[in-house]
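So the structure is just underneath, and the comments pick up after that.
One chain of protein is taken out of this complex; the other chains stay put.
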Amino acid sequence: MSGLAASVLFVADGLVQARGLRKRFGDFEAVRGVDVDVARGEVFGFLGPNGAGKSSTMRMIACVSPRSEGALQVLGMDPDVDGPRIRARIGVVPQLDNLDTELTVRQNLQIYGRYFGLSRAHVRAKATELLEFAQLTERADDPVEPLSGGMKRRLTIARALVNEPELLLLDEPTTGLDPQARHLLWERLYRLKREGVTQIITTHYMDEAEQLCDRLVVMDGGVIVAEGSPAELIERYSTREVLELRFDPALRPAPDALARLAERVEELPDRLLLYTADGEHTHAEVARAGFVPLSALVRRSSLEDVFLRLTGRTLVD
Amino acid sequence: MTAQVPAPPAPPALLRLLPAGSYAGRSRALLLRSATASRRAWLAFVSGFFEPVFYLVAMGQGLGSLVGVLPGPDGAPISYAAFIAPGLLAASAMNGAVFDSTFNVFFKLKYGRLYEAMLSTPLGPVDIALGEIGWALIRGGLYALGFLSVMAGFGLLVSPWALLALPAALVVAFAFAAVGMAATSYMRSWQDFDLVTLAILPMFLFSTTFYPLSVYPRWLQLVVEFLPLFHAVELMRGLTTGAVHLGMVGHLAYFLVMIVVGVTVASRRLDVLLLR
Partner (left out) sequence: MLLVVEHFWTWYRRNWRATAVSSVLQPLLFLLAFGVGFGSLVAGTGSAAAATGGVDYIVWLAPALLAVSTVQSAAFESTYPVLSGFKWQRTYFAMTAGPISPAQVALGHLLWVACKMAGAGAIYIGVIAVFGGVAGPGIVVSLLVAVLTGAAVAAMVTAFSATVENEGAAFNALFRFVVIPMTLFSGTFFPVDRLPGWVQPVALISPLWHGTELARSAALGAVSQPLAALGHLAYLSALLVLGVALATRLFARRLAQ
């Protein structure tokens, strides 16, 4: 009874709801039956390698790519019928920046606002506010082209906020940025979350997913292979710690030889991963058993390990 | 500050025939965008006015000195400059419209990825098509106005009918822009744009822009009479020389057909192209 009530509540507050969502391009099926519910106020992630179907799913949610099959509701409306109405209330940050290079930084924000039918006075004030948010006030009247990658990304995000969206879609927001620019961007996205903006993020970086997402799905080959919070997923599919061992190729033991020392052993081209509750203890046992690695590293287990467990492959090759 | 994003209005009855969501009635925002962008590229904007003027000065004066006078549309003799000026007006309406709707649109489509950004707002493919064609028309209209002023300055406008040359230039530009945009939606790479040049250049040279139809043998005359630019030149030449007759409605009809076909194909194809 209470379960039913909860699910009804959940649906009522769901910003995005997909059932059996599919996308075909000719013979190729990029998304093969995806179920997703995103609640108001949460940051939801699609984690997966390139080609997993994340971007195609995002484009369907953004109402720029008609679905091939399945049910989809965004903000309680059907994208096939109410595309423009939905797009008026969401913000989209595409994978590659598509800023208007014929306009200045400020004009990019103002003109984009005009596409939403906002008044001239409103977009003028809003642009000033967003330039501040994106830390681009000093570059306001410069052309877009000479901006750094991080600046362009921040401008693209600021642009997506011009209509004060209820839902922000970010497709690989930090791909190609240097570490400093990534951290600055994460900080800005966290600020938006605190302001109550619902966000959907795709990424193939597990650290990004762990940093930003309340809840995420792991996608591979067009389907969802796992779902939960980052902590839940690690708990469910991995151990507390991981011992990474590198061997001289000539002296590298077969994974089976180490199997009894850990819960699970994964073999990667350059190293062996031993999944265990206590890394230091396992390291000592490995030495006692007579194996001599070139190097050993104990670390917390991460979403990367979850992904490896689920698909047998690493996220970033 | 509170959000004041107005919901897009319901499309007018005629446009309900289009796929849902492809038109938000906001193509004016694109005009604003183009006007803002061209403020920075004003030199390119202004340069479009000079090209036909250069042609008029060089060809009208220089070539004219070899020709003397020619029989006009109604048989009365006119100067060579008065003969080619309406031809150049028609040709520049064609060139501007085709350039805007092919090279410019293709660039924005493939490289600038500008339309992708627009489509994540309430704007739909039809807004984009109308906005781009509208801007091409505004630009073409300004150039036509400038060129007509230069013609007036050289004393080449002898009839009040010439006032109608401006709207006629807009109709011609609209027709070429619509067909150009439809053609662009089938282009795959820059290589395909050779075909655009291949269509435009012979038309510019052979559609009685520079000499009368009587130069050609009969079979070639029939081919030329089939070309759209020929009809544009005939229309303009009739208006600027004042030799107006009922048959000109036929030329106009030619362009109306081009507009209907071009707009229909372009808006269908833009959907396919943009909303994958």
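We just call them A and B in the order they show up, numbering each chain from 1.
Just so we're on the same page, contacts are C-beta pairs under 8 Å (C-beta built on N, C-alpha and C of every residue); 3 or more make two chains touch, one makes a residue touch a chain.
The model shown is predicted, which means the values in this text are computed figures rather than measured ones.
Only one of the listed residues, A:E145, A:E195 or A:D248, touches the absent chain: A:E145. Screening B:Y23, B:F210, B:F230 or B:Y254 against the full complex identifies B:F210 as the residue touching the chain left out. Counting the whole complex, the residues of chain B in touch with the unshown chain are 41, 43-44, 47-48, 50-51, 54-55, 57-59, 61-63, 65-68, 190-191, 194, 197-198, 201-202, 205-206, 210-212, 215-216.
To be clear about the criterion, only the chains that are shown with their structure count from here on.
Mean C-alpha positions place chain A and chain B at a centre distance of 46 Å. Those residues of chain B that touch chain A in the complex are listed here as 1-8, 20-21, 24, 26, 29, 32-33, 36-37, 40-41, 112-114, 116-124, 274-276.
Chain A meets chain B in the complex at residues 25, 62-66, 79-85, 87-89, 92, 94, 96, 98-104, 107, 111-112, 114-119, 122, 125-126, 129, 143, 159, 163-164.
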